[in-house]
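For this depiction, one protein chain was excluded, whereas all remaining protein chains were kept in their positions.
Let's look at chain A:
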Amino acid sequence: MPMAPLPQFSSSVKLKYVKLGYQYLVNNFLSLLLLPVMAAVSLELVHRGPGEMVELWESLRVDLIHVMCYLFAIVFVSTVYFMSRPRPVYLVDYACFKPPATCRVPFSTFMEHARLIYPNEKSVRFQMRILERSGLGEETCLPPANHYLPPKPTMEASRDEAQLVIFSAIDDLVRKTGLKPKDIDILIVNCSLFSPTPSLSAMIINKYKLRSNIRSFNLSGMGCSAGLISIDLARDLLQAHPSSKALVISTEIITPNFYPGNERAMLLPNCLFRMGAAAILLSNRRRDARRAKYRLVHVLRTHKGAEDRAYRCVYQEEDSEGNSGINLSKDLMSIAGDALKSNITTLGPLVLPMSEQLLFFLTLVGRKVINPKWKPYIPDFKQAFEHFCIHAGGRAVIDELQKNLDLSAEHVEASRMTLHRFGNTSSSSLWYELNYIESKGRMRRGDRLWQIAFGSGFKCNSAVWKCMRTVKTPVDGPWANCIHRYPVHIPEVVKL
């Protein structure tokens, strides 16, 4: 009996070494190939002797004109090559809004307010069940207007919240980077659900007295993945304009979006969405490369809106009583899974090492040609990235992605802990997660980071960053005074 497990163990160990050997071989194939070639050439040289080499050279009858032409050709080709490379985009630094304790919403207060606001008991019980399983903690924050019974979402209150979150984040960023407002060339703001006139970007330009020839953009209605859309837009603009700095603000304003009705699918956002904002400084100047934290490697956007099912998945509409809210459909998770598959199919060849791509290709060919019953090979993205920031849309999203990508608990820790401490802060959650990784001292030079965001539409956007300098702890940011308490164990169901 004790003999039976042993072969299994030794076979799994053998398999592990086989895998490692295979990866090493395939990924370093060219270098490995180069060694014997170089050995052969140097052997040949030694064999022939220097005299023969000089004879060979003279037989080519190369004179000055030829040399000049060759030189000219080389210089021309290399210039064209260097000029056509895209400008690097550096993330100099970023700052996240830290919600004040005065906005804190404990579970018990949320439930008590729900009982007082919603006359329908089923709605109250539904929200309680959601909250119990949500993965949120007791320190998440709602804006001041939502602490009233009932919440009174006026335009002024919404503007106040916007000013509070956005200006705090920008002030923090200015303090960290020494950024002068006059140096900002490009300003991009994304906030999905609150879009006043003049826009939030105009509000920022007014407050910080930015230049009159600034290129400002305000993206609204693009959902929780709009943060990466803004980064993509900034990157494209930085290609077109040399020596520029771009300020990107990602936020979601909660005040105007309180849903007072009874439709269950529309009550979810009330329970999950919380205050948050992030300000990111991007630059394409060479001299910023030295102090930048990250360099943007890829941004990949996938839009599934062409399918009706995906389009209606996250839909803002009025319920039968006339209350406006965001309807989340039941097949949200399956649509998210599809969108993710599309995204990683495009991302895979760009980031995966050759070993994984070869395996994937071989399995694909094998399924088509040899036997369709072979299991599709899911590439191991853990070999391509050291850190993962999955949009903290909800516990289900993180669970689903952890399963699909076969990630360990430590890989998704940043996402889970951000959901616990700050709730679903929509487009800015990726930055809170990144701040968590930095605050834990895990970000080293050369590490690769993958940010994945999902949003209404239905969109799945990815960004790949490479770390340019090790980030030293302690890190100044929203996690500063509570990072020592994390990670915490989040139970499946919290007893309320």
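Here is the rule we use: contacts are C-beta pairs under 8 Å (C-beta built on N, C-alpha and C of every residue); 3 or more make two chains touch, one makes a residue touch a chain; residues count from 1.
The rule is short, and it goes like this: contacts and distances are computed from a predicted model.
This figure omits one chain of the complex; the name its UniProt record holds, of "SAGA-associated factor 11", "HXXXD-type acyl-transferase family protein", "G protein subunit beta 1 like" or "Phospholipid-transporting ATPase", is "HXXXD-type acyl-transferase family protein".
Of the listed residues A:R87, A:R133 or A:H147, the one in contact with the hidden chain in the full complex is A:H147. Check A:R87, A:R104, A:R125 or A:R264 against the missing chain and you find that the one touching it is A:R104. Touching the missing chain, out of A:R115, A:R159, A:R215 or A:R264, is residue A:R115. In the full complex, chain A touches the omitted chain through residues 101-102, 104-109, 112-113, 115, 137-139, 144, 147-149, 152.
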